[in-house]
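Questions regarding the structure given below will be posed in turn.
With one protein chain removed, the remaining protein chains of the complex are shown where they sit.
Naming follows writing order (A, B and C), and every chain is counted from residue 1.
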Amino acid sequence: MPGPFIDDAQIAHARTLAEEIVNPIFDLIRRNTTVSIERTVLRFFGISGAGARGVPLANLMVDKLKAAGVLNRGAAYWYGRALHLGAKSPLEAVERLTALPTDKLGPLSPEVEQNLRAEVRAEARSALEDMKSRLAARDALRQQFPMSPAPHKYVIVATGNIYDDVDQARAAAQAGADVIAVIRSTAQSLLDYVPHGATTEGYGGTYATQENFRIMREALDEESIKLKRYIQLTNYSSGLCMSEIAFCAAYEKLDMLLNDAMYGILFRDINMRRTFIDQYFSRRICALAGIIINTGEDNYITTADAYDAAHTVIASQFINECFAKRAGLKDWQLGIGHSYEIDPYRDDTLLLELSQAMLVRRCFPDAPLKYMPPTKHKETDIFFSHAYDVMADLVAIWTKQGIQLLGMMTEAMHTPLLADRFVALKSANYIHRAARGIDEEFTVREDGKIANRARDVFGQAMKLLQECRDEGMVAAIGKGHFGDVKREETGGKGLDGVMEKAPDYFNPFLEILEAT
Amino acid sequence: MPGPFIDDAQIAHARTLAEEIVNPIFDLIRRNTTVSIERTVLRFFGISGAGARGVPLANLMVDKLKAAGVLNRGAAYWYGRALHLGAKSPLEAVERLTALPTDKLGPLSPEVEQNLRAEVRAEARSALEDMKSRLAARDALRQQFPMSPAPHKYVIVATGNIYDDVDQARAAAQAGADVIAVIRSTAQSLLDYVPHGATTEGYGGTYATQENFRIMREALDEESIKLKRYIQLTNYSSGLCMSEIAFCAAYEKLDMLLNDAMYGILFRDINMRRTFIDQYFSRRICALAGIIINTGEDNYITTADAYDAAHTVIASQFINECFAKRAGLKDWQLGIGHSYEIDPYRDDTLLLELSQAMLVRRCFPDAPLKYMPPTKHKETDIFFSHAYDVMADLVAIWTKQGIQLLGMMTEAMHTPLLADRFVALKSANYIHRAARGIDEEFTVREDGKIANRARDVFGQAMKLLQECRDEGMVAAIGKGHFGDVKREETGGKGLDGVMEKAPDYFNPFLEILEAT
Amino acid sequence: MVKPSKQIIRPYGDRRDDGVVQISFTLPVPLSEKAKEAAAVFTKKMGFSDVKVAAAERAADNYTFFIVYARSGMYLDYAEIDVPEVIVKKMSFDDLNAFIKEKVGRRIVVFGACTGTDTHTVGIDAILNMKGYAGDYGLERYPGFEAFNLGSQVPNEDLIKKALAKNADAILVSQVVTQRDVHKDNSRHFIDAAKAAGIHGKVQLLLGGPRVDHKLALELGFDAGFGPGTKPSDVANYIVHALLKKEGKEPKDAHYQGEPA
Partner (left out) sequence: MVKPSKQIIRPYGDRRDDGVVQISFTLPVPLSEKAKEAAAVFTKKMGFSDVKVAAAERAADNYTFFIVYARSGMYLDYAEIDVPEVIVKKMSFDDLNAFIKEKVGRRIVVFGACTGTDTHTVGIDAILNMKGYAGDYGLERYPGFEAFNLGSQVPNEDLIKKALAKNADAILVSQVVTQRDVHKDNSRHFIDAAKAAGIHGKVQLLLGGPRVDHKLALELGFDAGFGPGTKPSDVANYIVHALLKKEGKEPKDAHYQGEPA
């Protein structure tokens, strides 16, 4: 059992600090909207098609409104206006709206305004009901074919071609995988739109599109039924389209999403205002959809050293938890990220990794947690790499991880081959079977290396949280405290997609989601 | 830390039972000698050559004496007689002796007898001094180049050709091995002589010969100096030539020997009287030579089920310890054998294996122990096999094994390739580095699965010891209690090599060894 | 029988037919850039393309261990693969015993051993002993069989002599040690001895072990071969039908398949 290590009061104090850190960012979030949020609103209304050269209709429409300087009243409002102009369908609404001359965009009478909002609200409600009924189907399937016990074994597919991905995902499910992650094509984070349709050409991954989600979920539904074991699907909701992807994922009944503004800020140089705002709306959608989010703290220690920067992971997790809770997510939805990444040529790494994982467990006892295997120090020696993964399997079962990414023996070379997943699954099954319950067998000595290290890391994390509280999150990021990467508040991509909400800003989805 | 699990008093009681079990066998040992012991005596006197068709001179001589019905007075006595006949060298002594007509073998005058014995005793003393000085050279090298910390990583070479073995042993040492075991050619156990000279044709191993020992030790001395790390060498002293091989090993400065009568009885169908008697003398030699013995209890659970028969391992270890202690071996010389062998498709195997290994540690806190990796349930899937070995590496470091045989990923196919050892060593180094000290970090819960299983196994072991005490060891073996194999007291190979000592039986080596 | 149509297959790494193969080997040279290049050249010489020398590890001063990923241009027509397979078991324990009683009308006598210098009895015990293997009873438990297990390191001649003395219907030889093909040498020696004793072609001769398959056994002169994972019931069923065929009570080309209910 993870020791107490840390006093309950200390942990509570960390949560208070996180609240205080997050407060100013929530001011920002409340005051602003983004192109991505507005496009998401339109997608909710069913605007999912694409125009010439694959540009999504939602983008066309939002760009038009933005160019006209009126997007700050909310796309929902304009959608309502378009309907009032006689549009019979979402598609027509787009057409009408994009055809409007700018001078036709002035205000309406208060009464008309009010009616319009009421209508749009009603439509929003029915759109959400529609989504809920889709999700109910997913939940029914989950109930019918219960998942295997945690840690849920999570593997990636990344061929670049959705149809190949389906083949590989089915194979992985048949070999025992519980969660399939379709890795996105490199740099999709930087696209300010969600590509359209089924795609077959990606690099290091496959484009995240609504159609690709549908295709994969359909295949996994089939496998779930065949295997009598529900297989989860996950993708990425980060980068410039966080909330749109969250919508697509919810609509297509995904189970999980990698969803983390910090990842975009640090590793994709996405503007922080933009992505914090997008993150909020995306998490509201996840909250509704019963989607488990995975956070990306594990990434910090691919650029920073896992031993030295262990506390940054803990500090960030408290902040991320707070962001998530405020967006309505429940504990069971928090796949808080961490990983087994300390240089294996150091001494005591099993003790250190156990310490860190136990500390995370101690801090977030009710969250499933998402545990990453070694990646950075992986070697091309596949046999060593495999042994190294096996130890991560052990720590995962020991510390009761909810979601365990399986290490791949070829991590240091290429995205996994079909056989790599099989090898990883077979070993993880063995380790889980062999060691389940080991946490109940041993008591950690409160004066040992594990406990001392946990206390030390927690202490450093508290200091960092204090600094973030005192100087602000922006300053902390600016100093490179997370992942050794420095970012400025107004730097990075996508800031021009952020705009202050008009006083009469209208977003019925946000209203409803916040109310539930 | 291995819990107490068991009361000290209980463990002391197990030792008492073992004493009582072993007592009748020591009567047998005291009353009898064997052809192997007598050949060993001659080897001590320097009779190491071979005659026509490779038959060792010691065999020629002992066969002659046995045929003449006078071997029961001891080969040393006859050796003295031969010297008295004017032999100038051991070789000449053999010739004289084998040339003697049977009627020339009558007794001498008491005085002559006494002188003869005194002379032979003196020569024996000087032979032992000679051996001791050889061993002192080994010990000096060990001191000069300290061994790496335990668990000592033990790997086998088994090409069949001593020169290829040397290549592979050097490579293994360079890759980090601490102990090299040269596996014997299959069925050498059944040869009632030690083959002579350097050999290049063996199956599944290389013949154990004095010259092969010398060649390998010389190569390892070179490597030890080069690597500044003493590399140990081990071979097999079981089967029909236990004590002769112990002599050859001591003379050639080996560090360890697999030495266990029970192995021969059960797995080679060697007669039990013969091998218990041989074992005693061989262990006396090991005691003198500072050779660590490895016992073979791990083998039991290759034929019996490791879960069901776990207690037979424990019971046998107490008995084996008693045999060893009575032969003068010290705790540090007791590489008591056990292994990681529970079917990996069962649940809780890591807990069960830890339980068993902790129990062995608890019972034998001062012995180095010899830990075997999985073998029986190994699969030809080398990746799985490797993962499985990695868990044995973990248990080994956790339970402070002194000597750890490294599992080979190709165990289920062939004797190890050069690369297999490299792969195993690299991973074992990682695991040892990662987990050293883990035993100090955790306290085993006294009411958990591990503790309960340990108590249960110990309880069963006590019952078996009681049965062995009440009904005798012979009966227990006859019932197939060990390794599921049944053997009769007068069955098996080599009983005709056992003979009752004459009242004036003479063996100066035994005298001296027992006196030290 | 209609010849099945072509079914071309290639290795599947990340995509259908990409031909990706993982290879590892050791070269007797010290680790260096030159050694890595040698590994690449060697892999190309073996006919692979797109060669990626993933890892080059210092296995010892003068040995480098390589892990290589590459593509093979080779393919295979799966439809053309033809494997001789031993009849798969058809009857349950009780059914088979009843069947023996009815059709054979007596107990079938089998002798088994691990012959030569081999002492690995676990395999032959699994087939013959009461306990059996993986929950499947051994031949000793079948009322329809009379099974004698002579154990390990039995000389081939002894096994044959003892089997002859009891008029055995089948002799089961187990061979586990395979280094330098010692199992093949010993098996050939067994067949020579069987011929000398005049039982070859008369008594059923079965070979088994981890590196045995039906094809190899046939090549060596046995009637059937059984590899890893064999269950006693596979062997029991085979022996019964082979006996009935020999006695003319079943057509020579009868073929049985499927698991018992």
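Simple rule for what comes next: contacts are C-beta pairs under 8 Å (C-beta built on N, C-alpha and C of every residue); 3 or more make two chains touch, one makes a residue touch a chain.
From a predicted model like this one, the values you see are computed outputs, not experimental measurements.
Which of B:Glu20, B:Glu92 or B:Asp164 touches the hidden chain is settled by the complete complex: it is B:Asp164. Looking at A:Gly74, A:Pro90, A:Gly160 or A:Gly328, the residue that reaches the missing chain in the full complex is A:Gly160. The residue from C:Ala38, C:Val109 or C:Val122 that touches the chain not shown here is C:Ala38.
Considering the complete assembly, subunit C touches the hidden chain via residues 9-13, 16, 20-29, 33-34, 36-38, 41-42, 45-48, 52, 63, 72, 74, 76, 78, 81-83, 85, 211. On the side of subunit B, the interface with the absent chain consists of residues 159, 161, 164, 167-168, 379-383, 410, 412-419, using the contact rule stated above. Residues of subunit A in touch with the missing chain: 158, 160, 170-172, 174-175, 186-187, 190, 203-204, 267-269, 302-303, 376, 380, 412-415, 417-419, 422-423, 426.
Convention: only the chains that are shown with their structure count from here on.
The mean-CA centres of subunit A and subunit B are about 60 angstrom from one another, to the nearest whole unit. Here the CA centre of subunit A is 51 Å from the CA centre of subunit C. Subunit B and subunit C have CA centres that are 34 Å apart. For subunit A, the set of residues that touch two or more other chains comprises 381, 383.
Annotation for subunit C: residues 57 touch two or more other chains.
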